[in-house]
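Just one protein chain is left out here, and the rest sit where they should.
For clarity, chains are labelled A, B and C in written order, and residue numbers in each chain start from 1.
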Amino acid sequence: MLQVQNAGCERDGRPLFEGLSFSLAPGDLLQVVGGNGSGKSTLLRVLLGLYTDYQGDIEWSVDEAPLYLGHRLGIKQSLTVIENLRWFGVLRDAQVDEVRIDEAVYKLGLAGFEDSLCAHLSEGQRKRVALGQFLIMDNPCWVMDEPFSAIDAEGLSFLMAILQDHLDVNGGIIISTHQPISIDRPVNTLALQ
Amino acid sequence: MKFESLTAFFYMDGHGIYIWAAYGLTLVILAANVWFPLIARRNIIRAEKSAVLKAMNRKL
Amino acid sequence: MLNWFHRLGSPKTFFEISGRWQVPLLSLAVLMLAGGAAWALLFVPPDYQQGNSVRIMYIHVPAAILAQSGYVMMAGAAAVFLIWRIKLADVAVKCVAPLGASITFLALVTGAIWGKPTWGTWWVWDARLTSTLVLFFLYIGVIALRSAMDRQAGVGRACAILALVGVVNLPVIKYSVDWWYSLHQPASFSLTEKPSMPIEMWLPLLVMVIAYYLFFFSVWMMRIRNEILVREKNTDWVKQWLAVR
Partner (left out) sequence: MNLFIASVRRDLLVHFRHPSEVLNPLVFFVVVISLFPLGIGPEPGQLKAIAPGIVWVAALLATLMSMDSMFRSDFEDGSLEQIVLSEQSTFIFVLAKVVSHWLLSGLPLVLLMPLAALLLFLDEAGVWALTLSLLLVSPTLSLLGGIGAALTVGLPRGGLLVTILVMPLYVPVLVLATAMVQAAEAGSDTIGYVYWLLAILFGSMCLAPIATAAAINVATDQ
């Protein structure tokens, strides 16, 4: 799904990481760990092509662009939950039917908040709305940057279940997080200094 | 030579003030364009030399 | 040919080549400027209409020409940078903007001073002066964007895009200003038309135009060399070069 050969990146004079070679096969989960400022987010953005100032080569072999959950959630505060989810569908040109959106809203534990503006939701709820894009579309690869921050314990177990389902269906996941990922599949980790 | 005397040259039958103002300003602007890069070059060299020296001392 | 172009792209090679050409080019430029100015001041016959104030033409017209072609050259460097991502092209764009702006300002001021004896007022909304003024704003735009985005990674590409947008609009602006001027001012003598000048008047003008271009390239080269020293300060060839200095 993804081949990376000695990727290196330097940010305003400071080498973040170099000579990184790894790959992601369908059904795998890659966890990127490292302290603050070790370049986790930059690595994810380099993989997605959002950050182009890097060395080495990165080969994607997926037919749809990976879904990305970044620090900035990509949802509009003055739109409701449903409108934001619909927008994710339009954005990726995926025909998403209403049933699947309602199902996702229920799964995300946002039942009852469908028509409230995201501005009125808590940070954790907004994160769940952003996670909704992974439920309503079947892109093979997910890239998530700190998905667990601001999520409560009950949400955490639910999130692990989503990851588990996606891996079972031969999807690939790249996650940058400090939390241990409790799923019963091999988790290869990539540590950045 | 189009002018009989030096004073006629400066006076330029009435237009002297404008001509010399224009030429003077041109000289100032063109000279500034040469002067600033030279100063910048000197500062860059001095700054980078001291940086190299400081790095050397820290290594010792 | 491409190999030469590519080799020139590396800062180190450019630095060496420009090092050899820097002093001769600048001294030739200064020499021609001085010679041209002396020629224009001493030997050119006064104009039958304007008298001696026509001598200002020899410093205004080359500046106006250079201001415009300077912007086109900046846009050329910007295109090279956007297409081939040669870092040196970004350095070239960054260094030429202030230089071009100063030459445009020079053209504006000398044009205004020239206007005083000819029309009796300091500023006249003449076609060429107005489009030079708009060109000056275009330069200011590029400089303002460069300084505003100085810390960000995309500053080079953003300024390159702005320069290209500007150069695409330049002919439209020039055409609309010329048309606007002719709309409000029936064709009278203006700086735009080039009256057919006798040879002893346009020859010094040619000398001055060449001198301005030489001067422009040598100052541009100086600024690029300074910027290379700053951007490549961690490389060993710069350290060796500094050690010798």
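Just so it is clear, a residue touches a chain if its C-beta (ideal position, glycine included) is under 8 Å from a C-beta of that chain, and two chains touch if they have at least 3 such contacts.
Predicted model only: the values in this text are computed from it and were never measured.
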Using the whole complex, pick out the displayed chains that touch the missing one. A, C
Among the options C:G36, C:P62, C:G166 or C:P204, the absent chain makes contact with C:G166
Where the complex has a chain not shown, which of A:A25, A:L50, A:V169 or A:A191 is the residue touching it? A:L50
Selected residue (touches chain absent from view) among A:V4, A:L43 or A:I75: A:I75
Residue numbers in chain C that touch the chain omitted from display: 82, 134, 137-138, 140-141, 144-145, 148-149, 152-154, 157-158, 161-162, 164-166, 168-169, 172-173, 175-177, 179-180, 183
Note that chain A touches the absent chain at residues 48-53, 64-66, 68, 70-79, 83, 86-88, 90-93, 117
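Everything that follows uses one rule, which is that only the chains that are shown with their structure count from here on.
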Rounded to the nearest whole Å, what is the centre-to-centre distance of chain A and chain B, using the mean of the C-alpha atoms as each centre? 57
Report, in whole Å, the distance between the mean C-alpha point of chain A and the mean C-alpha point of chain C. 50
Distance from the mean Cα position of chain C to that of chain B, given in whole angstrom: 17
For chain B, residue numbers touching 2 or more other chains are none
Where in chain C do residues touch at least two different other chains? none
Would you tell me which residues of chain B are touching chain C in their complex? 1-3, 9, 12-16, 18-19, 21-23, 25-26, 29-30, 32-34, 37-38, 40-41, 44-45, 48-49, 51-52
Where on chain C is chain B touching in the complex? 26, 33, 37, 41-46, 51-53, 55-56, 59-60, 63, 99, 102-103, 105-106, 109-110, 113-114, 116-117, 215, 219, 222-223, 225-226, 229-230, 233, 238-239, 242-243, 245
